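Below is a structure I'd like to ask you about.
Left out: one protein chain. Kept in place: all the others.
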Amino acid sequence: MSESSAKERKLRNPIVGHIRALAKGFKYLVEPNRMTLDYPAETMKLPPNYRGFFTVDDKKCIGCSMCEMICPPQAITMIPRVQVQSGQTVPEGAGQGKKTKRPVVNWGRCIYCYFCFDICPVDAFVPSGVHDLAFYNDKDYRPSYEEYLKPPEEPYKNSKKVVSRPDLKRGVGYEPAP
Amino acid sequence: MADGEGLIFLGNLEEVAKKSLEYLKKKEPITKMVSWGVNFSLWPVHLMTSCCGAEFAAAASPRFDLERLGFLPFGGPRQTNLIVVEGTTTWKMARVVRRVYDQMPAPKWVIAMGACAMDGGIFWDSYNIVVARDYLPVDVYVPGCPPRPEALARGVMMLKEKIDRERSNLIPSEQR
Amino acid sequence: MNADELKTALEAEGAKVTYDQKRKVFDVFVQDPSRIKQVARKMLELGLDHVVSVTGVDYPDRIEVIWHASSYSVDSLEGLVVALRTPISKGPPRQAYDPRTRTYGPARPPLPVDSLTDVWPSALFLEREAHEMFGIEFRGHPDLRPILLSDDFYGKWPLRKDFTYDKSELKVA
Partner (left out) sequence: MSERVYNIEEAPNIDVSGDRYIMLQIGPSHPGSGHMRIKVWLDGDIVVKVDPDIGFVHRTSEWLSERREFIKAIPIVERIMLPDTIHANLSYITTLERLLGLEAPPRAQYLRTLAAEINRITSHLYGIGIFGIFLGSSTVYMWAFGDREPFIDLMEMLTGARITYSYIIPGGVRWDMPKGFKERAEKVLEYMEKRLKDYDDIWVKNPVVQSRCVNVGVIDKTNAIRLGVVGPNLRASGVYYDTRKHDPYAAYQNVDFEVPTFKNGDAYDRLLIRVEEIKQSMKIIKQVLKDMPEGKIIDEGTYKQLNPVMKKVYDERARVMFPAFYNHMRPQPGEATGRVEAGRGEIFFYLRSDGGKYPYRFRWVTPSFRNLPFFTHVAVGYRLADLPAIYGSVDYFPPEADR
């Protein structure tokens, strides 16, 4: 024990303590600092690197399966790409090459670690900016490839977009998003 | 009420009272009022099954303050009508959760919060993990690992919509 | 007392000591499990006063039990984690899964080794965990009930490499 300078604590006199605690409580009663986000009316616009729901850029993806390999909960599955750019549908299994596979994410199992983003050799994943979704049943969170390509819709479109900022008085304050 | 509405006042007093009660339960102003009441008193059990409990606590804290939506964690299961499965449940815990669920009075709802409760999450292939829908009737799934408090708020609001949509079944029948 | 002095002191007890500073491994290997308590007493005497972890490593022919000890009271040892390691040989291999009766062969009996809880009381729960996960029977341990898992898995020793389980046997209610 090289430094054994244990601190001596000072206990506060109970009467003084009660008065100071009450005074402090009273101060916050007349001067409350609210940091509440009025959620459905105001929604947060999160920093650009926030890890929320995401989609894949169909043009960039080369179907290499790296994301499937690194996904820790195995939420990504590579499926044969059925729909091509022009909108025409090719039968499943047509064109056996590597490039015909595309990743699909099971939202129920995804842990939003973004390892897939970082292992992707062509940087094909795109964050959607949406982070608050919920589903009614267990079929909804397993999208097909077409559903997955569309970025998830923001739930409250008419809400006020705000960003948080540090506030010296109440800790977290909000200002309208740029 | 198979006899039709006109025959409510047939029979002795007890029967009439019973029948009219059944009739009123299905009527719009009553169900609307009950649904409104239930919607703003969704008290979840304070049962942190796992680490999503930290975000559950954050959702009850001043910044997100789900008490605005009538969502107030309660200690005893007898006063509650919502159970939030917060993340992973193990075999040992699932039996406890089921027991707590059975103790809750009807009507009751279940929110599966977090990837582990929905589909196993990162622990999906563990021998000790059970997903929520295997032992409880889940109403709303909230994805995330852990979900943001906003996502939980959205889950609660979706549950409210669901309660309002199915409000005709809200009042339980005679047998509990 | 520094790492080199500790090394000589423990080698005098008949242990094989290796020290790798880069990987932070200070390894005290005792070939004979019956001498483990004696070495542990010596370690306690030298100032390694608490246990950080007790665990096993399952090899094909043996299970090695490792106590990681460290010090709060001796200044120069505080940066060290000393691993006290001893092998116990496994019994006959376990019978395989029988699909007809849908059962496994009887679980391999726990392997005995001396408990060090009377030397280091801080090993109490750690040894209990190692017993549950590896089926190491710590002789002299006051309480070897399962701690982390439900009773369904007791006797199956999950962290051994031959662990198998049948999910259909488990029920919530």
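So that you can tell them apart, the chains are marked A, B and C in the order they are listed, and the count of residues begins at 1 in each.
Just so it is clear, contacts are C-beta pairs under 8 Å (C-beta built on N, C-alpha and C of every residue); 3 or more make two chains touch, one makes a residue touch a chain.
Keep in mind that what you see is a predicted model, and the values were worked out from it rather than measured.
Undergrad: Please work out which displayed chains the absent chain touches and list them by label.
TA: Touched by the chain not displayed, across the whole complex: A, B, C.
Undergrad: Please pick, from A:56, A:105 or A:120, the residue that touches the omitted chain in the full complex.
TA: A:120
Undergrad: One chain isn't shown here. Among A:41, A:69 or A:177, which residue touches it?
TA: Considering the complete complex, A:69 is the one touching the chain left out.
Undergrad: Looking beyond the chains shown, say which of B:42, B:69 or B:93 touches the absent one.
TA: Candidates B:42, B:69 or B:93; residue touching the omitted chain: B:93.
Undergrad: Which residue, C:17, C:66 or C:144, contacts the hidden chain when the whole complex is considered?
TA: For the chain that is not drawn, the touching residue is C:66.
Undergrad: Touching residues of chain A against the unshown chain: what are they?
TA: Touch set of chain A with respect to the missing chain: 1-9, 11-12, 14, 17-18, 20-21, 23-25, 35, 46-47, 49-51, 66, 69-70, 72-73, 111-115, 117-123, 164-169, 171-172.
Undergrad: Touching the absent chain: which residues on chain B qualify?
TA: These residues touch the chain not displayed: 45-51, 53-55, 57-58, 60-63, 75, 77, 88, 90, 92-93, 96, 100, 121-123, 125-129, 145-146, 148.
Undergrad: Considering the whole complex rather than only what is displayed, give the residues of chain C touching the chain that is not shown.
TA: 22-25, 49-53, 55, 57, 66, 68, 72-73, 78-79, 81, 83, 120-126, 129, 133, 146-150, 158-159, 163
One rule holds in what follows: only the chains that are shown with their structure count from here on.
Undergrad: Averaging each chain's C-alpha atoms to get its centre, pick out the one most distant from chain A.
TA: When every chain centre is compared against chain A, the largest gap points to C.
Undergrad: Where the centres are mean C-alpha positions, what is the separation of chain B from chain C, in Å?
TA: Centres of chain B and chain C (C-alpha means) sit 45 Å apart.
Undergrad: Where the CA atoms of chain A average out and where those of chain B average out, how many Å apart are those spots?
TA: Centre-to-centre distance between chain A and chain B: 25 Å.
Undergrad: Could you list which residues of chain B touch at least two other chains?
TA: none
Undergrad: Which positions in chain C touch two or more other chains at once?
TA: Answer for chain C, listing residues that touch two or more other chains: there are none.
Undergrad: Of all residues in chain B, which touch chain C in the complex?
TA: So the residues of chain B in touch with chain C come to 90-92, 94-95, 98, 127-128, 130, 134-135.
Undergrad: Spell out the part of chain B that touches chain A in their complex, as residue ranges.
TA: 62-65, 68, 115, 118-122, 124, 133, 138-145, 147-148, 150-151, 153-155, 157-158, 162
Undergrad: Chain B touches which residues of chain C in the complex?
TA: 149-150, 152-153, 158, 165, 167, 170, 172-173
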